[in-house]
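Once you've had a glance at the structure underneath, I'll fire off some questions.
Complex shown without one protein chain; remaining protein chains in place.
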C-alpha cells in the first residue's frame, strides 16, 4: 500500500468512527446509560423492558450486533477495521452490543468459514438477530484443557448420530438453545477422530446440571447426553476433522475473551479513591495504612503500564501491523493484574469485603459484588489455561 | 535410647559446651577480637602476626581445628555432637577456627572414609595442623555442574598418570599447595570412568590463572594441566570409581557451606539502624522513605523467620532427630534472603553504594566492602546450583 | 526450645486422630449447609470440650489443664487442617486469657470453669469498624451509680452469636487513639440493653455486631484496672492472635498437602501434572514458604508460655507470616486444582474462605508489619 492510499484509508476510517459514534449516541436509550451493570450481570440473558428491547431492535436492524458479517445473514457487511470500530464505539459511548455471546463471537465466525450453505442459512441470521443463545461443549471431566482425551461419542446410525457422554464447564448452557460440540466419531485415532456437531438443547436426552462455584453462583453447568439423536446435517465440516475447526474456534474464543469479557465488577473506582474512603488519610493526605498504600501504588502503576501496552496493541492493529509480541503476554498479564486489583480491593474493604449472602444495611451492594467477582475471577487464569 | 540415657547425654553435652566455651575464652587472644574481618577477608590465607600465630598454635595443640578427627591425625578425637559443639563455640565466643578450608571440610572427611593408610598418614596430619592448603578440581569449562561431561584425562603410564586438561572455578587455587581432582580414566563410560586423584600443585605442568569476577576480585582460578605426572599412589579409592567419592564429598561441601561460609560483609548492622542513619526519619520516627521502609520491614521479618527456622534445625540436631524437611529449603531460602539484604543495603546507601576502587574520603570502607560483597554473593545461588 | 514436648506430641496425635475420625471436612460442610447461625455444631463442640481442649490455657485451679499456648496451638492447627468449626479462639483463648490474666477472683471463679468445660462460651468484643484497630476504641463507658453505662457498638465479634459473655473493650476516659482510658468489662450476653445481630461472612462461622444501648454494669464488671486496660488488652490480643496464626498454619499445611496429593494423581496431556517442572517449582516455593512460616508461629506461642520480652514482636511476625502463607497456599490450592477447585463441591473453597476471614481477624499483614516496624524501630 503506498502512503497516499494509507492516508486516505486512515481518513476514511476516522470519518466512519465519527459516524458510528454519532449513530450510537443517537440511538442508545438514555434510560439504559446507568444500567450497564444489569446487562453484564444478567449475561447471557438479556434484560426485559421496553428500552432494552428498543436498543436490541435498533442494533438488529442496523446489522451492527455482528457488524462484520455479510448482510444476507443479518450482519452489517462492514470491513474488518470498520467492524472493529463499531464494536469499540459501543464501549466508547458507554453503551454495549446487545448481541453478544458465543453465537456471535465463536459459532458465527466458525460457520462463516466452515459451515455449508444450509447451515449458514439456518443458524447465522438467528444469531445476528439475537434470537438464539449458543453454548460450547468442549471440556469433559478428567480431560481438562487436553482435548485429545475427548470421550463423548457420536455413533453413525444411518440418518443420525447417537450421542452419549458428558461435557463440563459449559458456560451459559442453562440458558442455551443450541450447543456446538466436539464429539468422538473415531475411537481409534486421537485428534483425527473428533467431529464438530451442532446439537439442539431441546433434543430428548440432553440434561443440564448447574455447577455451583465457590463464589456461590452457577455460571457453568455439566451437560449430559444420553442417547441423543442428532441429524446428520448438523455435522460441520468433514467427519473426523473437527479438530481443525476446534483450533480455529479457540482463536475466535481468545479474541472474544479479550474484547467482550467484563472484568470489573463491584467497586470500579480507582483504588486510591476507594482506599481514601475506606482507610482514611494521614496528616499529609496519604492513605493512612502505609503498607497498603505502597501496594496500591505499585498496582496502579502496573495497571497503567498494562493500559499503555493495550493502547500500543490497538495502535499496531490500526496501523495494519500484525499481532506483535505484546499479544502473547497481554492476556496473562491482564489476568494477573486484575486479580491483584481484586485482592487489594478486598483488603481495602477490610471485613466489609468478607460478607456473604445479600447486601443490606451491613454490606453494600458494591461490597458483595466485589467479593463474588473476587471468587469468580479466580477462575480466569484457570480457564484461560494458565497453570 | 531410653530417656534416662538421653537426659544423661544432654547433661554431659551441656557440661562439655561450658568447657569448650571456657577454653576458647581463655585462649583466644584479646587482640584478635576486633580483627575477625581481617581473617575472613584473607581466607584461605592466614594473617601474619604473633597473636595470630599463637591462636593457631593453641588450637593445633588442642586438636580442635578438626575436633572430630582421630587424635593420631592431629584431631581432637571427639564424638560428632562434641565436635559440633566445639565448632559452634568458636562462633559463640566471637572467635574463629583457624584451621578452615577445603582440607579440613572436604578432603579430610573424604580421606578418612576412602583413603588408604599411607594417604591418611601423609595428608591428614598436615591438614589438621594447618600446614597445607587444598583446592578442589571438579568443574570444567562447558560442563558446569554436570560432571558426566568431565574431560580432563589421566592416562596410565605405568608408574604414573599423565594428566592433561583444564579445571575452572577452583576457589583458593592461587594459594593452594595441593589439589584433589576428578579426572577421566576411562573415556568409554560416563560416571564410571572418573577417578579421584591428589595432585601436588608444584608439579611441573600445573598452571594457575586467576579469574577476575565482576566484583573486581579473583576468588577463583582456572587451572591448566599439561603433561602433569602424578604418582600412582595418589589415586584415592578404586580406579574409575571416583564418582562415588565425588558425590560423598559434595555432601561434605554442602555441610561446609552451611557452617563456614561468611556471608555478611560490609555493613553488618540491622537494616533499620542503617536506614535510619542514611535515609533519616520522619516526624513520627519512621524511616523517612516509606516505600523503602516497607521493604526493609518485610525483609527483616523474613530474615527473622529464617533465623527461627535455623534455630529449629539446630534444636532438631541437638535432639538427635535426623535432618528434617527444613534442611532442604534452608540453603536456598538463606541465599535468597541474603541477596535481598544486599540489594536493600545498596539501595539504603544510595549512590554511596555504587562506589568502585578504594575507600577514602568519598566512600567508607563499609560501603566499598558492601558493594564488593554484593557482587561476589551474586555467585552464591549460581555455585550452589540454583538455576 | 523450638520443638514440641512429649506431652504436646501426644496432644497433637490425639487431636489428629479425633479430627480424622469425627470431624473431617464433610462435617463442616454439613454444618454450613444447615445454615446454623452460631457457625458450629453443638455436638462437635461438646466432644471437643469433653477432651479438655477448651481448658488448655486455663489454670488448673479454675478447671483447666494449664498446658499453655503452645499446646492450644497444636490443637488449633489440627482443627484448622480440617476446617473444624468450634468457638475455641474466641472463648477458650480470647475470653479465657482476659480473665486468667486480669480477672478478679470472682470473675475467674464464675466463668473460667465453665469456659474450661465448654458449658459457657466467651467472646472478645474489641473492634468497632471493618479493620482491626485496638488503638481506636471509642465505645463509651460512663460512670453511673457506682458502676458504668456502656453505649456504642462493636463489630465482627468472633463467636458473637454463640457467646454467653463478652469481654468488652470500652473507653472510660480519653478519646479514640489515646493510650490510657481503656477499660475491659465482663458482660453477660443477656445484659439489658445489649443486642446482637449476625454478620454473615464467607466462612459460615458465627460473627455478630453488638449494640450497647446504655447497658449498665457494676464496678465488679471491670477486668483489671479501670482506665488502664490497654496493656491487658494487648496481652489478650497477642494470645488470641497467636492462636489464630496456629489455625492458619493448619489450613495452609493441609491446603498444601491436599494439592500435592492431587498433583500426584491427576493426569493431563498424558502425564501426571505433578511431573511438570514448572508446577514442581510452584510446589517447592509454597513448601519453602510453609517451612519459613511454621517456626514463627511456634516461636510466638512459646514466647507467650515463657513470658518472653519480645512476645508482641513475635506475635506480629507470626500473624503476618501466617496471613501471607495461608493466603498463598489457598490460592495455589484453587489454581493447581484447575476447574474442580472452583466448584463448591470441592473443599478448596472452604479453605480459602476461612483463610480470608482469619487474615482480616485481629490484624491483617499490613497491620502487623506496621506494628512490627514500630516495635523494632523502623
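Some points to look at:
Letters A, B and C mark the chains in the order given here, with residues in each chain numbered from 1 onward.
Simple rule for what comes next: a contact is a pair of C-beta atoms (placed from the backbone, for glycine too) under 8 Å apart; a residue touches a chain by one contact, two chains touch by 3 or more.
All values reported here derive from a predicted model rather than from experimental measurement.
Though it is not drawn, the left-out chain touches A, B, C in the full complex. Contact with the omitted chain, checked across A:9, A:316 or A:340, is made by A:316. Although one chain is not displayed, subunit C still touches it through residues 276-278, 280-281. Seen across the whole complex, the unshown chain contacts subunit B at 139, 142, 144-146, 148, 168-169, 211-214, 216, 278-279, 289-292, 346-347, 349-357, 362, 371, 375, 378-379, 381-383, 387. Counting the whole complex, the residues of subunit A in touch with the unshown chain are 270, 272, 275-276, 285-287, 293-294, 296-298, 300-302, 304-306, 308-309, 311-312, 315-316, 319, 321, 325-326, 329-330, 332-333.
Definition applied: only the chains that are shown with their structure count from here on.
Using CA-based centroids throughout, the chain positioned farthest away from subunit C is B.
Distance from the subunit A centre to the subunit C centre is 41 Å, each centre being the mean of its Cα atoms.
Chain geometry summary: the mean Cα position of subunit A and that of subunit B are 58 Å apart. Shown for subunit B are the residues in touch with two or more other chains, namely 286, 293-294, 297.
Multi-chain contact residues of subunit C (touching two or more other chains) are listed as 369-370.
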